[in-house]
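Note that this complex is displayed minus one protein chain, with the remaining chains in position.
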Amino acid sequence: MADWQIDLIKVVFIWVWALLIAVVMTWVERRASAMMQDRLGPNRAGPFGLLQPLADGIKLFTKEDIMPEKARKILFLLGPPLFALPAFSAYAVVPFGDKIVLGGKEIILQVSDVNIGFLYVLALGAIGVYGMVIGGWASNSKYSILGGLRATAQLISYEVPMGLALLTIVLLYGTFSLREMVLLQQGTFLGFLPNWGIFKQPLGFIIFLVAAYAEANRVPFDLPECESELVTGYHTEYGSMNLGLYLFGEYVNLGTLAAITVSLFFGGWTLPYVDMSKFLGPVAYGVASFMVFFIKQAFFLFLFVWVRWTVPRFRYDQLMGLGWKALIPLGLVNLFVTALLVQLTI
Amino acid sequence: MATETVCITTGPADVGDYVSLNIGPIHPAMHGTLRVITRTDGETILSAEPEIGYLHRGVEKLGENFTYKQFLPLTDRLNYCSAICNNVAYELAVEKLLGIEVPPKAQLVRTIMMELARIADHEVLVGILGVDLGALTPFFYLIIQREEIYEIFEWHHGARLTNSMGAIGGVEAPLPDRFHQKWPKMRDSIRRANDETDKLLTHNRIWMDRTIGVNAFCEEDALNWGFTGPMLRACGTRRDIRKDEPYLMYNEFDFEVPTGKHGDVFDRYMIRMLEMEESIKIIDQAYAMYQEMPDDAPLMKKVPKIIKPPAGQAYHAIESPNGELGFFIKSDGSDKPYRIKIRPPCYMIYQAFEELVKGEMISDLIACLSSINVIAGELDR
Amino acid sequence: MSLEQRIKDCLGADVVEITEFRGDVCVEIPKSRVIEAMTLLKEKAGFDFLSDVIGVDNMDLYAKAKKAKKKKKDEEEEEPKKEGPPPPRFDVIYLLLSLSRDERVQVKVRVPEDDMDVPSVTGLWKAATWPEREAFDMYGFNFTGHPNLRRLLMWDEFEDHPLRKDYPLEGKGEERHLNYDTV
Partner (left out) sequence: MPRRPVVKKEYTLGERVYLVEIAKGLGLTWKHFVFNIKASFRKGPHTVPTCWQYPEDRREIAPIFRGAHMLMLNNKAQELCVGCGMCAKACPAKCITVKRGKRAEGEEAKYAGKTYSASFQIDMLRCIFCGNCESACPKNALVLGPGYELAEYDMESCIYDKKKLLANYHQAKAEGKLKPPKKPVPVDAPPAPKKPAAKKATAAAKTAPKKAAGEAKTEKAEEKSAK
């Protein structure tokens, strides 16, 4: 197989994988929230209601696509894809496994190991804002525009602490490549802890996680679409598959953020204390590393759901306060301390 | 009580740059059919004008054309969260007009049912407040308890929501077997659900930030605006009609009246949480008294089949879950009331809505609306 | 001192009539003295809380009384005809409450049909804002001095006053047409 064929397969695989996660997440969200709230959730479509996302998809596709009369037509249609595509694209640099040997060829389980993968992720996260803002503005509705405004302010504000938290990681590992970062997390730290980012950067992890919640518009930071105040915020006026794209994009975003959290702070596909490559065959090792990665990612996806159904929502000004008054100073302090420690130890 | 106050200053609402935002009548957070026309500067509210009447059904006009018995089912449709309180308030008003007092056993049954309704109402309110502030989960923990309470209602008089409980002159049935079987367990489960809500919300900083100091209101203003019930008690006035002008047998029960300090959303929430506990206490005491009564103790006062109160007018108020619920009835001696005026508690509170939310943010408007517990049914009548 | 006595002492000559029914004291005051009497009640007698403002249309009551009288007259056929000016058609009843004493009093003002002006008490209690608007809506009282006397429950274009006794229960076929801005 030529390299481009392999790349194509990888792209398709990651695309399907991202979509699958998004689809299954809609089911997990509904069922898990139901279980937390003493309910059952959707359980009629298929076994355990597993076909519910499919039913939802069919429903969304068959709905009439309504466009508000005074909407900006092109921008209105541009909004949803602009929101969903960056979320998908960010998967490209996620290292979802170590390597697998197929047909005598060693294949790295990552679409492309860009040496600035890390910046790529941040940049794509920033593009996602446009989807919301444009969608909110183009619908020509006050609720939508408020949602869009909130989204802009929130996402731009929380990009700063996120960047700060990630900078410390960069300082620590001395690289921008996500794959190298994962590789550097093998072994142990202080003799007994896994050599994971979270143990080296606990504060950075918390800041990153909070910022990730804000980036993903999840409760407690779901202000752009907070249902009780702004109806559904920036996608109030959307229907049919345009709405579906927004909803899917959100879950894809969750998947990306979970994957990056795992890669940066939880050792990616590596297992602590155990080196799987030593006692597994080359094919089995590839699959196993992917599975390890997936389990870790699934935990974070579940955490997103779990937190959502536990806490209330922030108010707009409090959200900004948290971002600018707490997270950014903390992030700066963390950055300086880390820089100092790195400087002293090297 | 002199609390430190500040004047809320916002820009003028009629000049300059503002966005007029029409919230409701179709909006997820507008309980029922409320509508608020706001003018906002960014997210800050410059003015908020509530518009009501979307659910106006002319209950008072209907009442003038119905007999006294026929009007009872209509009172269910006022505050549908605690229909029993409306029923009993109306019955008490007519009984006052007739000059009768129902037998003590019937009074106890009414008391127990009313307190159960109060718990149900407060549970809905606290749950909805959580939902509007983004926490959906406590709502479900509370709503299960409400279902249990509704089951008791169903076994007592056959309906869950629109109860039409009792009749003028007493109640039709003693406490149902379900109540005897379930109450000890239910008491614990209500307490547990409240504890869980407490755990999820009260000390959570997000919740505290969202509620403490939001829509704080002065005591004098509250009295001037005619606030009653938990809203007034949250401002610091210890007023509860059950204590101050006891009706039924409330003077024989031992219970506390929780009061707040600032009249903010948090105080209102806490007062309702505490009142549920007090209601449980009242039910326990009433139940103990009820059990001492003989089985064949009368439940009904003998009233004529066609109720014709003597000409005159009377006003009777009870402490409904939201405040003073009064029925003013003027009789001309015929079998139909000459004039019925309902004094719904949330009506008086909701008229101060602009004062409550001015200078706050849109999110606080939603929180304020939920914490008032505006029920469109009794607001518009 | 009984409640009636205290109110009498407080209001003095303003009291037209005090009645008591089932423990509810109702004091009638002349329409022109509403603000003065209410201020006295609020500040001197301690009735510091306004519960509600209620409008009543007495039309049917008078018609009934007249009918009964006529019946009687037909039976007896003796009574001389004595027709004074018609009694005022409407009542406005203020429900006052004293928070410190936990007493309630109803203050009644009689309003004739040809002079619907009633002084507004919103200056004393803001609580009267909506009840007065509602009374205007339902009966057509003109509360002078009210900051915002518009219809409350019925829509703005509505012309009648539905709680008047001569308004039919089924309505007069009014329908609300919303004019949306369709530009």
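Order as written gives the chain letters A, B and C; numbering starts at 1 within each chain.
The rule is short, and it goes like this: a contact is a pair of C-beta atoms (placed from the backbone, for glycine too) under 8 Å apart; a residue touches a chain by one contact, two chains touch by 3 or more.
These figures come from a predicted structure and were not determined experimentally.
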Worksheet item: For the chain that does not appear here, which of the shown chains does it touch in the whole complex?
Response: A, B
Response to the item:
Filtering B:Gly24, B:Gly53 or B:Gly170 for touch with the omitted chain leaves B:Gly170
Discussion item. So one chain is hidden, and I want to know which residue out of B:Glu101, B:Asp244 or B:Glu277 touches that hidden chain in the complete assembly.
Written reply: B:Glu101
Practice prompt. Just name the one of B:Val19, B:Ile37, B:Ile143 or B:Val257 that touches the chain not displayed here.
Written response: B:Ile143
Worksheet entry | Absent-chain interface as seen on chain B, which is shown | 3-9, 66, 69-74, 76, 98-104, 137, 140-141, 143-144, 147, 151, 154-155, 157-159, 162, 164, 167, 170-173, 176, 178, 196, 199-200, 203-206, 208-209, 212-213, 216-218, 221, 262-264, 292, 296-302, 304, 306-310, 333, 355-356, 358-359
Discussion item. Please output the residues of chain A touching the missing chain, sorted low to high.
Written reply: 32, 34-40, 206, 306-307, 309-311
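Definition applied: only the chains that are shown with their structure count from here on.
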Discussion item. Quick check on this structure: which chain has its C-alpha centroid closest to the centroid of all protein C-alpha atoms?
Written reply: B
Item to complete: Among all other chains, pick the one whose mean CA position is farthest from the mean CA position of chain A.
Response: C
Worksheet entry | Between chain A and chain B, centroid-to-centroid distance (C-alpha), Å | 44
Practice prompt. Can you check how far apart chain A and chain C are, centre to centre, with Cα atoms defining each centre and the answer in Å?
Written response: 65
Response to the item:
Among chain A residues, those touching two or more other chains are none
Fill in: Sites on chain B touched by chain C in the complex
52-53, 56, 58, 60-62, 64-65, 96-97, 99, 221, 223-226, 237, 239, 244-245, 312-315, 317, 324, 326, 328, 330, 332, 338-339, 341, 343, 347-348, 350-352, 380-381
Worksheet entry | chain A to chain B touching residues, read off their complex | 33, 36-39, 142, 146, 219-220, 222, 226-231, 309-318
Discussion item. For a test of understanding, state which residues of chain C touch chain B in their complex under the given definition.
Written reply: 21-24, 26, 48-52, 54, 56-57, 60-61, 64, 93, 95, 99, 102, 104, 106, 125-127, 129-131, 138, 152-155, 162-163, 165, 167, 169
